[in-house]
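I have a structure here, written as structure tokens, and I will follow up with some questions on it.
The complex is shown incomplete by one protein chain, all other protein chains being positioned as in the whole.
The chains carry the letters A, B and C, assigned in the order they are written, with residues numbered from 1 in each.
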Amino acid sequence: MRIGILNSGGDCPGLNAVTHGVVGAAHKIGWEVIGFRDGFEGLLPPGDYRFLTPEDTMGILKLGGTILGSTNKGHFSAKIGVGNVTEIPKEIIDRARRTIDQLEIEALIIVGGDGSLTTGLQLFRQGWPIIGVPKTIDNDLSATAMSFGFDSAVTTVVDALDRLNTTAESHKRVMVLEVMGRHAGWIALWGGIAGGANVILLPEIPFSLQKIADFIKNRDAQGQHATLVVVAEGAKLPDGELVTIDKNSTGEIRLGGISEQVAARLQELTKKETRATTLGHLQRGGAPTAFDRILGMRFGVMAVNLAKQKAFGRMVSYEAYHVDSVTIEEAVNKLRLVDPDGEFVQVARAVGICMGDS
Amino acid sequence: MRIGILNSGGDCPGLNAVTHGVVGAAHKIGWEVIGFRDGFEGLLPPGDYRFLTPEDTMGILKLGGTILGSTNKGHFSAKIGVGNVTEIPKEIIDRARRTIDQLEIEALIIVGGDGSLTTGLQLFRQGWPIIGVPKTIDNDLSATAMSFGFDSAVTTVVDALDRLNTTAESHKRVMVLEVMGRHAGWIALWGGIAGGANVILLPEIPFSLQKIADFIKNRDAQGQHATLVVVAEGAKLPDGELVTIDKNSTGEIRLGGISEQVAARLQELTKKETRATTLGHLQRGGAPTAFDRILGMRFGVMAVNLAKQKAFGRMVSYEAYHVDSVTIEEAVNKLRLVDPDGEFVQVARAVGICMGDS
Amino acid sequence: MRIGILNSGGDCPGLNAVTHGVVGAAHKIGWEVIGFRDGFEGLLPPGDYRFLTPEDTMGILKLGGTILGSTNKGHFSAKIGVGNVTEIPKEIIDRARRTIDQLEIEALIIVGGDGSLTTGLQLFRQGWPIIGVPKTIDNDLSATAMSFGFDSAVTTVVDALDRLNTTAESHKRVMVLEVMGRHAGWIALWGGIAGGANVILLPEIPFSLQKIADFIKNRDAQGQHATLVVVAEGAKLPDGELVTIDKNSTGEIRLGGISEQVAARLQELTKKETRATTLGHLQRGGAPTAFDRILGMRFGVMAVNLAKQKAFGRMVSYEAYHVDSVTIEEAVNKLRLVDPDGEFVQVARAVGICMGDS
Partner (left out) sequence: MRIGILNSGGDCPGLNAVTHGVVGAAHKIGWEVIGFRDGFEGLLPPGDYRFLTPEDTMGILKLGGTILGSTNKGHFSAKIGVGNVTEIPKEIIDRARRTIDQLEIEALIIVGGDGSLTTGLQLFRQGWPIIGVPKTIDNDLSATAMSFGFDSAVTTVVDALDRLNTTAESHKRVMVLEVMGRHAGWIALWGGIAGGANVILLPEIPFSLQKIADFIKNRDAQGQHATLVVVAEGAKLPDGELVTIDKNSTGEIRLGGISEQVAARLQELTKKETRATTLGHLQRGGAPTAFDRILGMRFGVMAVNLAKQKAFGRMVSYEAYHVDSVTIEEAVNKLRLVDPDGEFVQVARAVGICMGDS
């Protein structure tokens, strides 16, 4: 039995943890794993792939990026975004199918975002044995409450805010930090809350620069001279206002990103020194956090379970949770022990960890 | 209106985030907050406490430990553990009550573990306005799926395993790491999975040293000469076996902790160099992770909500979640946007973060 | 006896370690320390200052920024740069002098860069008891081989390169990272070497974009598809070439910083996906490394020593060192033990650390 796996779209901390989980769990039940290189491109004949054994994946758990490579361009690229689905040409699909058949792949795990999963759905509808694993660093896929990579990105944002805070306080400045989030502001929201931001601007909540300036001036009046602003890259300046920044003394005209535009306007409105920083690709790179390593592995193990059950056309998900309350009486004196037969122990066993009892 | 807050029991990364959330949310609705020092001890007349304003809690989000101080001893200490509830003497309770009455405290938030919450329950039954926030770094309280501090502890374990792994591979050794978890092995299980451990030993799963030795020898035969073993402090040597370790050349006899005993026995059984390390207090200290900062703040904000609703005798909790699957068709093309009226935005607003729209 | 201390110019990791060293060492010999706020501005009547005791500086060792505040603007700001010295008006100096006299300051420690030290020199020449501590995150002051903050900045660059490297390899990209270094390229050079950069561009070494493109294409031909480029902010495009970047699909014209210009040209010349990132203020913020904490403390302790000796007009420095070789015979069998009377133990004792012998 053979499983194929590929990574598609932008890279994301935890991709290798998924691969680790898939290879470990497959090996445990005696299945082989073939990893395709550079996303769907690796499917095109003669096929760009390698067999993956537990030895190959030893030590990859902590690595950022993807050992398989990925691409968000190429023959299979669909326009990402609601309603923007592009069909992949039949000729491309037929060619790729030949590789699948020749290699006798019985399940193909696609680790990708909305666009790549849409491609996967098209393939599934044509009879391919597709299993999806959601990959969205922005954490904006509605069918999963949490996806790997998000916690790592938030951690990077929090670290950046901790740094900017000290320099903001030393110089009584406004610091504006631009973070990822094209459509959804989760990274800005979580990162801003955990990083002690004073202002958070999201694509989902229209904002007024004048109101923010008033908020900053009010803080100043109360002796709080430093202000941290987090802005999601997809946040929109009110009424399409576009700020022209004259940055160089030589009189060059330039238009910056959203953080530079917000910073320029806030400096104008508040008369305070304001600086912009864009985190950019620093959010994608780097080692995954412990949480993302585990979530990635859990997703990988679940994907193999789905393959075993031939539950094609399904995507691994993470069920919703939220903060709530219970009576203290219900709460005390009941330890929540590890269930020796529960999901977590199963994950550990599935990837070949010895629990000392067999 | 006045809320009191105290931290009780061992310290835990994220305690200050709870305080930050409570103070921010209370201030937003015009309530005062009084922080009692050193747990319940601060309640004894004349009272050891301070008023807490948003200025006081600025910057504490990222600090480990507790700015309020804590104790797991003193006049209120209950024996922790299922069935081991000790009643607090009436005389002590009456004295503490006077402080509460004099300061006109209308809700008392207790951030503590099973023992401290049991004390809180006793007080609630006597008419105190108690609200509980669960604090358990071991994450072993059944009424909450996740508690703050756990992610930080797991992260510390993963960092330690990353370090031990490089030295294990350089020297072809077995490294045994002892982590927290007296009754429940969650830290060992999550930390071990994320840190790439090869063997994980829990209080919940009886193990055989001979089986582990066989597993290690089998790895060696396959060319994997380094093995990482994670053992929870509460894991029990099979059949009460107690290992005597002759560590010094001078012939001193000593008995080590569980990691040293496991290491000594595995070295004997496998003839491989084996080293033990105990993480100990390094797991409690240090800055909370982004996840724990947010969870702590969410717990704090929820505690103030409960106070506002006079929902006394309740404890904040975190509802269960798990990895599952959905059809890809349901999954794609549906962005999960931030709900402008949802819990997360409410938490941000509750602690006074400006969202730019008001 | 009273010492004054102020921080001037841009903030730098380790500033608080200097303050910690000064306060600890002064307290040990029975001197008081007064910290002036916001650089030289704090000297203007009525004086903006606070007394600093060891209790005040407890825990500041690890904090980024400066607890004293700083400014690189104001009444005392000199144009920084060789030959660009601006004299401070006599009237300003006379007013500031009154504060010094009233507070009976017997030595004034100025922690600042080239411009601030030049101001300090002007004051010293007019009879002020000035002692300098060099602060240059770029590490470009010729009179000291190393200054605090530099190691922290290099560490931030290395962390960023580690992150960019994973995403570069996953996507076979060229990543261009812009780091600090207006006149001197030390941060780019050290950071680039330690971070595994493939190309390093400095203000001191004129470069050719064509040669770099050839280098990248050559790497590609050898199967190395990812390339990391580090460019100091002060590096100059060859022959004053200025690149216009049409970034938006809406046709907006913009001119980016040096990293964006280099990236745009390299993408053009190599036809490879190229991305630019600017680290900016992330390099100044954040906790100082262990090395910078120690160097800052050593500088602070030395500054108090100079004050005690009335060695005014002097600046603390760090003597040159370099990699060399010796015969192995000279090298072996000679342990380099801690000298109980050497500088390091003296620093420890000077700030009040107990060595267990008195």
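FYI, a contact is a pair of C-beta atoms (placed from the backbone, for glycine too) under 8 Å apart; a residue touches a chain by one contact, two chains touch by 3 or more.
Bear in mind that the values here come from a model prediction, so they are computed numbers and not experimental data.
Although one chain is omitted from the display, it touches the following shown chains in the full assembly: B, C. Touching the chain that is not shown, out of C:132, C:149 or C:256: C:132 (per the contact rule at the top).
Touching the chain that is not shown, out of B:125, B:172 or B:271: B:172 (per the contact rule at the top). The residue touching the chain not shown here, chosen from C:155, C:261 or C:274, is C:155.
Taking the complete complex into account, C:199 is the one of C:12, C:52 or C:199 that touches the chain left out.
Within the complete assembly, residues 55, 58-59, 61-62, 82-83, 85, 114, 117-118, 120-121, 124, 130, 132, 134, 139-146, 151, 154-155, 157-158, 162, 165, 183-186, 189-209, 211-212, 215, 223-224, 289-291, 293-294, 297-299, 302, 306, 311, 313-340, 343-345, 347-348, 351, 353-358 of chain C touch the chain that is not shown. Chain B meets the missing chain through residues 7, 10-11, 15, 63-66, 69-72, 156, 159-160, 162-167, 169-172, 175, 242, 247-248, 252-256, 275, 277-278, 280-282, 284-286.
Quick note on the criterion: only the chains that are shown with their structure count from here on.
In this assembly, C is the chain whose CA centroid lies farthest from the centroid of chain B. Separation between the centroids of chain A and chain B, computed from CA atoms only, is 26 Å.
Put simply, the C-alpha centre of chain A and that of chain C have 34 angstrom between them. Shown for chain C are the residues that touch two or more other chains, of which there are none.
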